[in-house]
Each structure stands twice: as structure tokens, then as C-alpha cells.
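Scroll down for the structure; my scribbles are underneath it.
Here the complex is missing one protein chain, while the rest keep their positions.
Entry: subunit A
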Amino acid sequence: MSDLTVPALPTVRERPLDPPDEVARLRQQGGVHRMTYADGHVGWLVTGYSAARAVLADSRFSNRPENMHPPIPGRFAAGKELRERGFQTPPGFFLRTDPPEHTRYRKLLTGQFTVRRMKLLEPRIEEITASALDALEAAGPPADLVQDFALPIPSLVICELLGVPYEDRARFQDDSKILVNLETGAEEAIAAIGRVFAYLHDLIGRKREHPADDLISGLIEGGELKDDELAGVSFLLLVAGHETTANMLALGTYTLLTNPGQLAVMRGDPGAVENAVEELLRYLTIVHLGPIRTAIEDVEIDGHLVRAGESVTLHLPAANRDPDRFPGGDTLDLTRPAGGHLSFGHGIHQCLGQQLARVEMRIAYPALLRRLPGLRLAVPPEEVPMRSDMSIYGVHRLPVTW
């Protein structure tokens, strides 16, 4: 346990796949630390696995943005500025709500993302993956694995699931990128949100006229949600479906291509894939700068009294490498039991789409390695641009050849 207040959230990585050394050093001292936030608030930084899990499972912590202090300047602080100017989180953006509001939205959706439903999508995801591989082969070698493989697969899958025409992707992909960029200011964020919502309202109107067999039509038909709520829910699912699996696929491939021993494990045994996906999720923890929760009453965590109103930043990459939970956690070992990692979160907000993400990754990684046995980076690893500037970590581009 350290008595000193961490002056600011460390964000600079010394090595692309490891959390900042300073965060690892803090974790050695203890799982819970005082930390100064970008707005001067003195809150907390959690680096330990058990403390992070405890906070995420505790209903005395709120996920509502108006309760939250920004741990770093930029987009988080812009969010605070927006709220101070009266901008409200769109209704239906239930990630940032608490029960009972959260429960109402989540219950409408969970039936659509069950393990069984996601398994039924496997044949279609295999087809989509095969087409993406055809396109990748046609584009290169060399080619950018992000543009020709990692992004199109989850993008097309979530579009089909929601009933968003894939041809329309230009109308939300760039804005989605703006919204996960940590440098995005208040004005830019308002404009991007405005454009995506205008698109979604238009789409919902069209679906009301011509319903189809898809998730948005189903929600309309259910009649529980108003149009602005439908737009908020669709927005959340669309952005979450794009920015997450895409980055896992590209960053995971980078990781395997720079770890030949582990690549051999992945190639060698089809039975190893399920656990390998969990280990890549744990080791890479692409939600690298949060989540953040705020105490709504005094709570004791690991012997520390977190007072009502204080924000807590959960450092998931550090927690997922806590040696008390994952011995030797700084090493990628595709055969270690990696279940129980916090990469999809924990508690009531744990990722709704996690079973979809698992199916996508379990299909896409092996298919890529089978189709292109000679796959390798087309540039030295240090020249691959990392997404340190985005709220979801990954690679901006991944030049590969085969």
C-alpha cells in the first residue's frame, strides 16, 4: 500500500503490449491507490485484480457520467464539459446508466446475445470470414490487415445482426473513430454524435415502415422503446460492435506474429483456440484506460475508505496481469487457464456482446492462419502504429505479407 497520491494516470507505455511500467510498479505496492484526476479531483486508481473485481460488482458504485471525474484530459474531460453545458447522455445509451434504468434496457437485449444465439451465427461468420480472406488475398501481398480483415468481419456481423445496411458504413465508421479518439474535443464529439444519431433516426424510421428480421426491427416491434431510446441503444451496439473485436483481431495477430512460439501453439492445435482467445483477451486488455466508477456512498475496498462522490479508475490491463490471480501474468501463455479475466468487465455492465466476440475470434484467428501459412509483418514491429490515442487499444494499421 502506498501513502502517496499518484499525480496523474500513467498512460505512456514503454513496450507496446505491456501496461505502463509505473502502473505495474504501483500494483506491486498494492491494489488501491489515491490518484489526482484531470479536473483536480483526488480519487482512486485500482491496479489489483481482486479490488477491481470487487468495485465492478458493487452496486454502491455508479456508472453514470454525471457522477464521474475525468482521469485524463482530452475526451473524458470533454465529456464533463459537454454535461456542464447541458448535453445529456442519449437515452438508451445504457452502458452509462445504473439500475433500474440499466436493467430495463439490458433485459430487452440479453435474449438476443445468448451463447446459443451466437452459436447459430457461426456458419454466417465463417462465410463472412472467408470473404474477408478472399478480399485480403486480392488486395495483396502486402495488405493492411486492419482494413481488409480485422475491421470488415465484426463490422459486417454487427450490421447484419442489427439490420444496419453495410453499404451505409461510411455514415458511422468515421464518426465512431472520432468518438473513441482520446483527443476529440467537445465540439467535435457533439457533431459526430449528431451525425450518427441523424443517420440512426432515419434508419429507424425506414424500419418502422419496412420491418425485417433483425434486432432493431425486433425492438421496434416490441414497442417498449421510443425512437430516441432505440437510436441510443443502436448507437451503443454499433460502436461497441465495431471498435472492439476489430482491435482484438488486429492486435492479436500482431501479438502472434511477434511471438513465434505462441503462434506455433495457435497453429498446432485446433483444441487450443478457445483458451488461446481468452489468454489474448487477458494479455492484451484493449480497454486500457478505464472503466471508471464513482461511489454513491462510502465503501471500503481492500482496507481503503472510498468516500461518496469519489471516482475510481479500474486499470484493467494491470489487474489482468496481477500475479496473485495470474502468476507470470506479463508473459503470454496461450495454454494457461485464462478464464476469469476482466477484459469484458465484471458486474452488471459486463459486455453484452462477449459471446459474439468469442465466436468471431474463435473463427477468425484460425481461419487467417490456415489460409495464409506464410503470414508475417511487412514492416519491422516497431513501425506498426499503436492506438495509444484511442480509448480502445490496438493497431491503427497492420501491414502484412505472406
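To be clear about the criterion, contacts are C-beta pairs under 8 Å (C-beta built on N, C-alpha and C of every residue); 3 or more make two chains touch, one makes a residue touch a chain; residues count from 1.
As a working rule, contacts and distances are computed from a predicted model.
*Asks:* Tell me the UniProt name of the left-out chain, picking from "Ferredoxin", "Ferritin-like domain-containing protein", "ATP-binding cassette domain-containing protein" or "ABC transporter permease".
*Replies:* "Ferredoxin"
*Asks:* Just name the one of A:114, A:131 or A:335 that touches the chain not displayed here.
*Replies:* That would be A:114, which touches the missing chain.
*Asks:* Just name the one of A:30, A:74, A:140 or A:347 that touches the chain not displayed here.
*Replies:* Final answer for the missing-chain contact: A:347.
*Asks:* Of the residues A:41, A:60 or A:106, I need the one that contacts the missing chain.
*Replies:* Reading the full complex, the residue touching the unseen chain is A:106.
*Asks:* Take the complete complex as the reference. Which residues in subunit A touch the chain that isn't displayed?
*Replies:* Output for subunit A: 56-57, 106-116, 339-340, 344-348, 350-352, 354-355, 358.
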